[in-house]
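A quick write-up on the structure given underneath.
A single protein chain has been omitted from the complex, and every remaining protein chain is retained in its original position.
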Amino acid sequence: MDRTQLLLGLAIALFSLGLLGVIVRRNVLVMLMCMELMLNGVILSLVTFAQQTATTVGAVLVFLIFVVATAEIALAIPIVLLLVRDKHTLDLGAYNDLKG
Amino acid sequence: MLTLIVLLPLLGFVLNGVLATQLGGNRVGKNFVTVVGCGLPILSFLLAVKALLDLQAGGYVPIVETAYRWALIGRIPFEVAFYFDRLSAVMTLVVTGVGSVIHIYSVGYMAHDKSFGRFFAYLNLFLFFMLLLVLGRSMLVLFVGWEGVGLASYLLIGFWFDDLANARAGKKAFITNRIGDAGFLLGMFVLYQAFGTLNMDSINSGFAIGAAAVVPASLVGILLFIGATGKSAQIPLHVWLPDAMAGPTPVSALIHAATMVTAGVYLVARMSGVYLLAPEASAVIAIVGTATAFFAATIAIVQTDIKKVLAYSTVSQLGFMFLALGVGAYGVAIFHVVTHAFFKACLFLGAGSVIHALGGEQDVRKMGGLWKKIPLTFWTFLIATAAIAGFWPLAGFWSKDEIIWFALASERGGSPLLWAVATLTALMTAFYMFRLVWLTFFGASRMDPEVEHHVHESPLSMTGVLVVLAALSAIGGFISIPHFLEPMLPLPATHESLHHLETPLKYLAMAIAVTGVLGAWYFFGDGAKRAARVAQTFAGLHRWLSNKYYIDELYERVIGQPLVWLSDAVFLRFSDRRVIDGALNGLAALGQRSAGVLGRVQTGSLHLYAWLVLIGIVGALLWSWRHV
Partner (left out) sequence: MIEALLTNLDTLLLALFAFCALVGATLTVLLRQPMRVALALISTMVFLGGIYGLLGVHFIAAFQVLIYVGAVMVFMVYVIMLLEVREATGPLYSKLLLPGVVGFVLLVGTIGVSVWRHLPAPAAARGDTAYGITKFSVSFLNEYWLHFELTSVLLVAAVVAALAVIKVSRRKASHG
């Protein structure tokens, strides 16, 4: 197994673990963190592929993803904060107002 | 000018229909209605006379007048055109002439009716359609007139529609007519496909030069005859005419005696070009006509309503006309149309006068001894009865005798059997007509005392018309119409071997008429006691005849009830409710149920949604492998 295969396998594992975590964990904050894990897996695969070309496009894209991830987390956490303050619990089972 | 003849009654309909009815607010009085309603038909009659003179002056070349082009389909024009030749002249004069006098009669008869204006509007409408029928050049125009007179007949039969029975009678007439019209339409379709035009003169000449090889003349003949059966009340579509007596008596006289019911006869005579080449169809017509004549006469013998007797008499006489048509004597049939118009109209109007005098009584069992009380009515009625019975030299003798002669001797289908049945029917005709006279006018009075007290002669507008018609019945036979029509409708050749019988048969006809009178006097003269005894002896037969051979009940059982069942069980309950509504409701229910099932995805649980995303990714990837 060469490097690329190893890294891609890792990326797949990270992404899948992240998605599994979103499905499986009940704590809202942990779910957020698993989403970050998914993002990391994607960035890893992007870097792996980008590093094989001669242009800088891949690196630029990675940079932009960082920025977006930051902005996203900057907003997701306050929203979660408000939700938690409203429901008084961090358990996702309580957040089913959109049922039906 | 022909267009004007047709349009004047239409104008009358519009004026009276709008101004003299509730539609226009009853703006005008009876005088206006009378002047417009009677004046316009009289004007049409005068114009028809002028047209006849023009025709004569032009050497009897047919006058053709195109009013306008109705439609242009592809490259084929359909025009509303009018055609005036000898046959049209005869029919137009009868329609407008007899029509006008009946209009005048109606002024007196309907004087106390609350819908005076509406009546005249409908009468004028009828006249308009009838003129379209007899003057139309194309079968399409004729058909418009055909349907239109059916409509007018429906409106007039059900004139007093407050009584549901009258409305039902009107419906029956219209629907029975329509059944015949199906045959008529099919005949028209065949003709159109063969000739590319529906102009009757073109079709006749087309057949004359040998188109019979292309289109079967007998088929067309029979299809057109089916239409005539409906309109002219032959078996099996005769059932509407007796019921049509529910309408006012002038209607019965005009529509169901003189003009509308003869439309079928006119149609066959007009299409003689077809029937000359269709021996099978002609045979069918002759047989049906004879059977109808005989059948109706048997029923007329036992009827107790004065108008019903006359109705069955009309059916019977129409049968005679079709017999004449069937053996190729087209001109003679038209002759009988003319004479029949005279005496039957006189009879009906006379009956109307009797009914008017008795304040509405129509049952002959409650009449009697009227000859002194309403003499004018009596004498005109008697003359007309003698005419229909075939007394020389009145009109009926000439026309009926010709028919019976040709029934025997015509080379186009005359036979002794037809002659025998026709002669027997003539005997019955004389018999039942004089029975009617005896029961109505002679003998001791069987009237209600209240009614008897008010018996009075009818006003001049009514009796004057009766006199005119009686006079025509008397001398009308001398207008030799077959001779007049001969250049157009040649009389059929007769067997040489039978020529020596012609004069003896004339004497036989007279003898039959006298026998009929004597028979009626014998059975009914003495308070109808002998007749009552015969009726009791043959009670079963009497009941069959009184109930018109139960034909209406048969139709109801065989046709009416299965149709109702079909409509109810198959079309309503099954097709409409279960299939169509069921399909729609089922679709809606399906939509609702599937929505309910799909709605269960929305649990509000983010975990489920994320898991569905995962499954979606897996599915998409698997889908993308299908081309690997």
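All chains are identified by letter, namely A and B, in their written order; residue positions are counted from 1 within each chain.
Throughout what follows, a contact is a pair of C-beta atoms (placed from the backbone, for glycine too) under 8 Å apart; a residue touches a chain by one contact, two chains touch by 3 or more.
Just so we're clear, the structure is a prediction, and the values are computed from it rather than from any experiment.
Could you please point out the subunit A residues that touch the chain left off the display?
2-10, 12-21, 23-27, 29-30, 32-34, 36-37, 40, 43-44, 47-56, 59-60, 62-64, 66-71, 73-75, 77-82, 84-85, 90-93
Can you list where subunit B touches the absent chain?
With respect to the unshown chain, the touching residues of subunit B are 605, 607-608, 611, 614-615, 617-618, 621-622, 624-625, 628.
Heads up, the rule we're going with is that only the chains that are shown with their structure count from here on.
Which integer distance in Å separates the CA centroid of subunit A from that of subunit B?
The computed centroid separation for subunit A versus subunit B comes out at 93 Å.
Could you please specify the touching residues of subunit B with respect to subunit A in the complex?
599, 602-607, 610-611, 613-614
Once bound in the complex, which stretches of subunit A touch subunit B?
It is residues 19, 22-24, 31, 92-93, 95-100 of subunit A that touch subunit B.
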